[in-house]
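Sharing a structure, written as structure tokens. Questions coming.
A single protein chain has been omitted; all remaining protein chains appear in their positions.
Letters A and B mark the chains in the order given here, with residues in each chain numbered from 1 onward.
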Amino acid sequence: MSIAKPSLTALASVAAALVTLSAVLIFVVAPEDADQGFSQKIFYVHVPIALTAYACFGLGAWKAYRVLATRGERYDLESYTGVHVGTIFGVLTLVTGAIWAKASWGVWWTWSSNQLVLFLVLFLFYCAYFMLRFSVEPGSRRERISAVYALFGVALIPVSFFAIRLANDFIHPTVFTRDGPQMTGEMFFAFCVSWASITLLAYVMYRVELAGKRIDANLRELREALQT
Amino acid sequence: MGEPLLIRAAALEKRYGSRTVFRPVSFEVPGRGTLVVTGPNGSGKTTLLRMLVGLAAPTRGTLDVALDRGRVGYVGHEPILYRELTALENLDLFGRLYRVPERRERIGMLLERFGLWDVRGERVGTYSRGMTQRLALCRALLHDPELLVLDEPHSALDEDGAALLDAELASLAEARALVVATHEPARLEPLVTQRLALEHA
Partner (left out) sequence: MSTYLADVAALAHKDLKLELRARDTLPAMLLFVLSTLVVFHFALPADAGEDAAYGLLWVALVFTALLGLARSWVPEREAGALDGLVLAPSDRSAIWLGKSLATLAFLFAAELVALPAFVVFFEPLDAAALAGVALASIGICTVGSLVSAMAAAARGREVLLPLLFLPLAIPLVVGGVGASISEEPGTYLAFLGLYDAVFAILSWAAFEYVVTE
């Protein structure tokens, strides 16, 4: 078990710096979008957050596969933490998406944004993941069941996305269209920095939470050993 | 040196989360012999036996059982039967899954040996505890296992049933490996070749 404090602190500092830089770029440097105006700036945050959420779910699924392939307890913690951070970013995707919808079209929610609807479905799925986890006794049974469910989650992502696209044909005709913003060079740069900073932020959160969980587990073991 | 080892356990540990079920145990069981496992309630006897048959996995340590699943018979705390099926139907199902040759004959022989032939067509839900336990033994012996793992097999049996079981175990012990967890080690005295006493973790 290595907490590797120095490198985590360094990473956190870099993340903080990058976030600050991207904030500057977004609000000061990047020009306003011709069509959508100031509200378009949410895009710099909303899309990277969504992409990061996907990445976290993917990480959780990869670690879940490792749980099944080996008998590693540590992979279970890593898978759980990946899913947890992914869910946090998933909620943030929904929140930033709602803000964007409100700012652009005056409604807090629209079913015509396929990505938003997908995240709603995923949010439900991964909330169920936590309910599952807390209903099963800790042990290798719980590890395996959680891992299988996490793997089903990533399979669900593309399948749900197709389903939502198909659904739009008959459920909610597209009222609000949103073309991908035409990005100038500065906008693209700001977007990339923002994406990098949010990804790094997510990674730092993942490492911090994982370290905390590992310490918890070790403490519990120690306490148990001391009691007997 | 005699028998090749059937079971080899080294520094076996089991934890559920932070709850340790038993401390590291090590033992070896040859192809012929009877290991009697004793210990107070909660000392992990059931968990250890479940690990031997493959229903639980060790958290640490190594466990090698030189048999595949089809060669192991298990009687646990639960009878492992379908209450809404008859004795015949239960044994027929397990007989198929275990690929028992001459299934019908073997089922008939076991039911008769354990005094259940007359009730073979009745639903297991109507059986007494003792009868259910006897049927569970039939199920465990159906595929003629080389290793028999029994978790307190005498517990639900009446005197007749217990006597039947003792006779059966005596004849089996000559050519099989037995692992029996029990609160009454005296019953198995004539068969014992090894002992393992578990303590609270």
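Just so we're on the same page, contacts are C-beta pairs under 8 Å (C-beta built on N, C-alpha and C of every residue); 3 or more make two chains touch, one makes a residue touch a chain.
Note that the structure is predicted; figures quoted are calculated from it, not measured.
Using the document's definition of touch, tell me which of A:Ala10, A:Val24, A:Val107 or A:Ala128 contacts the absent chain.
In the complete complex, the chain left out is touched by residue A:Ala128.
With respect to the chain omitted from the figure, which of A:Val14, A:Ala55 or A:Ala163 is a touching residue?
Answer from the full complex: A:Ala163 touches the omitted chain.
Applying the definition given at the start, please give the residues of chain B touching the unseen chain.
53-57, 68-70, 72, 74, 76-85, 89, 93-94, 96-99, 123-124, 132, 139
Kindly note down the residues of chain A that lie in touch with the hidden chain.
Against the left-out chain, chain A lists 68, 121-122, 124-125, 127-128, 131-132, 135-136, 139-141, 144-145, 147-149, 151-152, 155-156, 159-160, 162-164, 166-167, 169-170.
Methods note: only the chains that are shown with their structure count from here on.
Please name which positions on chain A make contact with chain B in the complex.
Residue list for chain A touching chain B: 71, 73, 137-140, 217, 220-221, 223-224, 228.
Along chain B, where are the residues that touch chain A in the complex?
Those residues of chain B that touch chain A are 15-20, 57, 59, 201.
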